[in-house]
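Note that one protein chain is taken out, while the other chains of the complex remain in position.
Order of writing sets the labels: A and B. Residues in every chain begin at 1.
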Amino acid sequence: MKARLPPMIAIAAIAAAPLLLSDYYIILMNYIGLASLVALGLVLLTGVAGLTSFGQAAFVGLGAYATAVVTTRYGWSPWLGLAVGMTLTATAALFLGFITLRLSDQYLPLGTIAWGISIYFAFGNLVFLGEHSGIPGIPPLSLFGWTIDTGWRLYLVIWLVVLLALLAARNLLDSRIGRAIRTLNGHARMAESFGVDTGRLKIIVFVYSALLASLAGWLYAHFLRYVSPSPFGINAGIDYLFMAVIGGSGHIWGAVAGASILTLMREWLKDILPHLLGRNGNYEIIVFGLLVVLLLHRTSSGLMPFLVRMLPGGRLLRPVAAAPLPQRPRLARGETLLAIDRVSKSFGAIGAVRELSFELKAGGIVGLIGPNGAGKSTVFNLATGLLPVTAGSIMFRGQRIERLGSREIAELGIARTFQHPNLLADRSALENAAIGAHLRGEAGLIAASLRLERAEEARLRDEAARQLERVGLGANLHDAAGSLPLGSQRILEIARALCADPLLLLLDEPAAGLRHLEKQALAALLRDLRDDGVSILLVEHDMNFLMGLADRVLVMEFGRLIADGPPHAVQSDPAVLEAYLGVAA
Amino acid sequence: MNLDIALWLSQDAITNGAVYALLAIALVLVYTVTRIIFVPQGEFISFAALSLASLQAGQVPGTVYLLIAGGILVVAADSVGLPRAVALQRLPGRLIRQMALPLAAGGIAWWSASRPDDLWLQIVATLAIVTPLGPMVYRLAFQPIAHASVLVLLIVAVAVHYVLTGMGLVFFGGEGLRSNPYSSLSFNVGVLNVTAQSLLIVFASVTLMAALWFVFERTLYGKALNATAINRTGAQLIGVSPSFSGQLSFALAAFIAAISGLLIAPTTTVYYDTGFLISLKGFVGATVGGMASYPLAVVGSLLVGFLEAGSSFWWSAFKDSLVFTLIVPVLLWRSLATPHSEGDERQ
Partner (left out) sequence: MSRREAPALLVARDVTVAYGKVAAVCGVSFDIRLGEVVSIVGPNGAGKTTLLAGLMGLLPLRGEVERFGKGAVPPPTVEQLVRAGMGLIPERRELFATLSVEDNLRLGGFDRWRQGERDGATDLANIYALFPQLRERRHQQAATLSGGERQMLAMGRALMARPKLLLLDEPSLGLAPLVTREIFRIIDRLRTEGVSILLVEQNASAALQLADYAYVMESGSFVLEGPAAELARNERVIEAYLGLAPVEGPRKLQRETAKQQV
């Protein structure tokens, strides 16, 4: 229940503005509204998903030119122009996203620079598009016979669209798909191992942001009634990025704040500087640049976090209880769950895992121990598809999985934790845990934007809360994951894995950094899970911890299995003593 | 296109590609050490080329005043936040340390402006003016936000680019300048007419690259910079502060940009904003190698040189835009040749 007051005040101010402002400022506000739409796309793309685009202005241009051509050359309806613009934009964005995002995140900026420069060149040089003089005579929009041809009518339309886009973006970020989008910023491997198709999602977010830009372009064309290449160049693309960053690129209202500040600053500098300096010159750009640098020195995460800090925070409650999500049928005790057969993995010349074979039966707790560098974490990475095997086969419930990606393996029912906690540090424990349940929901981006998935979302959040309570983090549901002690972060990782409803749980050193009593609580939790039908394989260093807990212990050294059996037998095994304590027994 | 033209275009491609490669190396250096995309690199190129041309015209370039003003601002920035007594006590020492170089560069520039025929002095003066601007820009614009995100650093870099472009216009006006050729020699190799100018460019680039390689592989200072790029906290723990490595990498980058500016100054008319476009091509070259690999950055830059030479033959009016458009097929090829992508993990 976040404080709803500040957005309400902002909305009221926007509604009241036409009554108070002069025509000049109404037009300025229209420009701000259009820029806000584009910047909002960048907030999602850059601020949330961590991808940078310099090409948003080109998408604005595509939307504007599409409707200009459709309405002036063919005399068709502006609505058809919108459809054409959106289709062209989606196609271009899909293509660009497909070729750049498959490589690595830093290729999107390059691809969008290329795109931005090329499309600007096309606008300016194609006779069909009026070359540098552009296309005049674009008709105004009309809605139900109401022609939108004056500044304040446009104002209403533009800002209505902006508010709806803000609402949709807010809904989107507060949803299953929104959580997945947040993982794109540096947590792709983790997200994949919970079934998020990060490659596809990146492209979707990029297309979404491009469509917002294209929509702004459509409005722009019918607002100015004239298009020419100059507002769609690479400089404009950089300007939109400025707006998103200065506004505070993690906040949806940052788009409006950034668009307002930048547009007003530019206008005022143009008016004021010649008076101040007593002469005309190109000083605006110098002062503008200096102001941006100073602003970011004061608040490097943009204006919004600064503004938000001054506002009262709301009280946060546990999500309401909802119908539990369906669970996978548990396996009969003793069924073969995982069969690793002569698996090898080399990194260059180093064999990290050599001809390793073992089987896991359902319903047990198995410890995997061994000196550092024995290859334990590599086994986890092979079994979860994070690394490809060099040779050998891995079967999960009779199905070969060694060639599958992490996503498919997650779908089969294997969930894991990471040796170094891999959490979204500034999001709540609840949101982090809910990422684990990604595959147990199905609502997509459109359903989330329109809030059609609330029933499913309630069940996901309730599940996340329940798992957090189960692992003992019930009091920390709304704490930022990064503010929790390292031990609790590891426990949070377990809750996230449990949200995936796994049949097999792989835990990488869950007890490292826990004190004695916390370890006991963890052991109790793991026993409870085993009784519940979850099989557990854990890498651990603390022998004491395993001895009282595991049914069976596997010992690895130099990539091979050197012992396998009940804890006490393994402990007195001469090979193990030698490896661990350096004493030949 | 026949072989002669192909050879002639290749000469062009290699000459330009060599300059782009230098710039790409500087971009990779600055990015890996500081995470800053060095957008203002273009202004350093323009400043160097235009300062040289001004000196040859017997004028003291405006960049000298920028350097002196920058020195004063650095002293002021260093004193902010200190108790007044401490600040005052340290002021004389700081003034001497920070102002010595700018004032010396100013002195050389004055001397050089009075000797319009002394090419070596002009080159020394230009390097002395432009190189210290690098660490100054780092100190004033980036050091206070060294821990900000890559994106914020990029935006600040673009803002600095705006500021410096604006100043370039104030100092040198909108008219372009072209400096005197270093040599008007040329000779024929087979069908090819090779100018000494382009040989000089390639030779200077290769020499500078070899020198940089030596610095990074063989000197402890270079290794310290490299270490910062690999692990920032680790570098701090061996006594290499982010400000030290930031200023050092900016000094190197400004020096490289200044050399590039000197190399292109006689080959084309340089305007206050010419450097930006050249730098952008270096950037394209650097990104082909993911902004991380020096050898790939060089390969990428040569590729840009060839793309540019090719497009200048077929569509000379659009060669600048076309270079960027042609990057798309290169990306497509890399994308199809790469089986799968690895998400960047920040853990």
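Points worth noting:
FYI, a residue touches a chain if its C-beta (ideal position, glycine included) is under 8 Å from a C-beta of that chain, and two chains touch if they have at least 3 such contacts.
In this text the structure is predicted, and so the values were computed from the model without any measurement.
Touch with the chain omitted from the figure is made, among B:107, B:174 or B:234, by B:234. Only one of A:71, A:449, A:488 or A:535 touches the chain withheld from this view, namely A:488. Here the missing chain is touched by one residue of A:73, A:200, A:333 or A:568, and it is A:568.
Within the complete assembly, B:86 is the residue of B:86, B:192 or B:210 that touches the hidden chain. In the full complex, chain B touches the hidden chain at residues 81-83, 86, 220, 223-224, 226-227, 230-231, 233-234, 236-241, 244.
Keep in mind that, in the parts below, only the chains that are shown with their structure count from here on.
Between chain A and chain B the centroid-to-centroid distance comes to 35 Å (mean Cα coordinates, whole Å). Across the interface of their complex, chain A is touched by residues 141, 144-145, 148-149, 151-152, 154-156, 158-163, 165-167, 169-170, 280, 284, 287, 290-291, 318, 321-322, 324-325, 327-328, 331-332, 334-335, 338, 340-347 of chain B.
Chain A makes touch with chain B in their complex at residues 46, 52, 98-107, 109-111, 113-115, 117-118, 120-121, 125, 184, 186-189, 191-192, 198-199, 238, 241-242, 245-246, 249, 281-286, 288-290, 292-293, 296-297, 300-301, 418, 420, 422.
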